[in-house]
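Please read through the structure below; I'll follow up with questions.
With one protein chain held back, the other chains of the complex are shown just where they sit.
And then chain A:
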Amino acid sequence: MITLVKQETFKLLHKKSTYAVSATLLIIMTIFGVLTRNYPKYWGDPKGMFVEMFTGINWIVLFLIAACSSIIAMEFQYGTIKELLYRKYYRGQILVSKWITMLLYSIYFFALCFVWSMLLKVVLFNDKFKLTDTFQSGYSVIETQWLGIVGSFLTIWLVLSLVLLLANIFKSTAAAISIGIIGYFALSIISNVMFLLMHRWEWLKWNPLNMMNLSQQLVSSSIHKMTLLSTPEMVIGSLVYTAIFMAISYVVFKRRSV
C-alpha cells in the first residue's frame, strides 16, 4: 500500500499543475491580504479575512475537486488503468491508495493555507488585531479560524467523496468537476428554500446539503435553529454521507470492466 501511495504521489508531484495551483493559492491570498489592509472599507474586517484564511478555503475546495476528479478519471483517459490493475495489487488497494493520496494532499493544502495566513497576519496586520481578540460567539479569532478549518475539512471531504464517485462513474473529469463545484456552491443559492422546506418536512434536515452548513454552525450559536441539527449530529451526518459515497465508489470501481 505504501508503494502505491508513493506511486500516486510521484505522479502528482510530476504534474506542472500541482505547483501552479499552490502558487496561485498563495498569490490570491496575498492579494486579498493587501487589499484588505489598504482598502478595509471595501474588503471588510481584517479579522474576518484572517478567519477565512484570506479566501483560501474557497480556492482549496476548487483545487481539490479538480485533483480528485483527475486522479481517477485520468487513468481512464490515458488508458493507464490497465497497467495499474494487472499487477500483483488488487483493485481495492489501487482505489484506496488514491484516496489516501488525496487525503494527504488536502491536509497539505490546509497546512499551506494556515501557515500563509499566519504569515500574512504577521506581515500585514500585526498592529491591527491579536489572535486572542474575541471574534464572535465568545470565540477568539484563532479559535474561530480553527473551528472553520475543522468544519470545512469535513464538508469538503463530503463533496470530494461525491466527486471521486462521479469521476469513477463517468470516467471523465469534466462531469465530476462541474457537479462537484455546483454542489458545493449551490448551498448558498438554495439554502433559504431548503430551510423553508425543512421546516415543513423535518426529515429533510438529513439531506447532504444541510450537512454543508457545518463550518458555520461550529462558530455560530444560532444557526442550529435553521439546520435543525445539533453539531454532533451534523459531524456524524457528514462522516456517514462521506462513507456512503466512498463505499459506492469502491463497489463501482471493483466491478468496472476495463
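FYI, a contact is a pair of C-beta atoms (placed from the backbone, for glycine too) under 8 Å apart; a residue touches a chain by one contact, two chains touch by 3 or more; residues count from 1.
Definition applied: contacts and distances are computed from a predicted model.
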Complex member absent from the view - protein name from UniProt, among "Sarcosine oxidase subunit delta", "Ring-1,2-phenylacetyl-CoA epoxidase subunit PaaD", "ABC transporter ATP-binding protein" or "Succinate dehydrogenase": "ABC transporter ATP-binding protein"
Sole contact to the chain not displayed, among A:Lys41, A:Lys82 or A:Arg200: A:Lys82
Residue among A:Lys16, A:Lys41, A:Arg200 or A:Lys225 touching the omitted chain: A:Lys16
Residues in chain A touching the chain absent from view: 3, 7, 10-11, 14-16, 74-75, 78-83, 85-91, 254, 257-258
